[in-house]
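Only one protein chain is missing; all other protein chains are in place.
After this line comes chain A, so read on.
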């Protein structure tokens, strides 16, 4: 019993000191303590589990942590990150402020905003004390420190970059025909009824598509940087819903059913049911080609005026049971080794959050040598990144979408 208590006290001290430097130890000494305490811990990592590539990558991370740090990683596969938020909220309501069931959550946007607002996150300021933080491209990637307009305050550690990219099969449709804006997409859908759709909100990618249209259609984009509660939501969002009213009759299945998520759309692209699909990861198509899931004639495109771009993160709940283990895991995720594998389309293809200039020449070289695949646009071809609206927009848009289209006729 005493031994147990001592251990849990030590965990508290080390994880606390990581955020406060209270002990006056040098940061490397503190980190050594964290690593030591993490030994033998089991980290329950709640992460969306709908993609095999990503699941495999997470399994690889788990093997590495087991070998290097004696940490067991359990991937709790979610179909919606909101479920993890819900679990932590329920634990807080039930007074379970320690030994929570979740140690790490793959998160961003409105889920992060909601957890931060409700005080459900560990921190602030633990991320910048991770040893591998030195490689992170804080300077040139503003979304690493501002997540959907909300300052991250060191309460979530970046994992990867996302950019909305569209895909088509060049064997069926020529690149010239492909739309270059939401308006052109609307026209294209009218000419090619039944060949476009988006995942049913509140799927993350589906809701992101709605935001892309909103940004393009709204008159004053700066309004979207404010909370949707502070502006006239009905008026500002009207162009989006006018657009959808016009688009829906020409969608796949006339918008009476929707693909469940973006991997489902890839399957539908392979089946020839859809002609244009999209994802938040530029390498989705290349990676699917490598796995024989899509034909090698699939190509990517974006809108020249820009598409949504953001960063995805990992965060630790305030009542996590294995905080030290979660910290070591978060640190491993931003190591050059883990980031390199993640960007390789053979495994996942998710763009790195690291700055090439901060890496050793050898490490940077490895990144540059990655074969991103035939269907992946080069970073300079991806076009400008549009800023994410304030998270309240996503929530409100989803609500209105459900009320308006949730019961199709």
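By definition in this document, a contact is a pair of C-beta atoms (placed from the backbone, for glycine too) under 8 Å apart; a residue touches a chain by one contact, two chains touch by 3 or more; residues count from 1.
Operating definition for what follows: contacts and distances are computed from a predicted model.
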{"item": "Candidate names \"Carbon monoxide dehydrogenase\", \"Fe-S cluster assembly protein SufD\", \"ABC transporter permease\" or \"ATP synthase subunit b\"; UniProt protein name, chain not shown", "value": "\"ABC transporter permease\""}
{"item": "Of A:191, A:219 or A:271, the residue in touch with the unshown chain", "value": "A:271"}
{"item": "Absent-chain contact - pick from A:36, A:187, A:221 or A:256", "value": "A:256"}
{"item": "Chain A residues touching the omitted chain (full complex)", "value": "44, 46, 49-52, 55-56, 59, 74, 76-80, 82-83, 85-87, 89-90, 93-96, 101, 111, 114, 193-195, 200, 252-261, 263-268, 270-273, 291-295, 402-403, 405-408"}
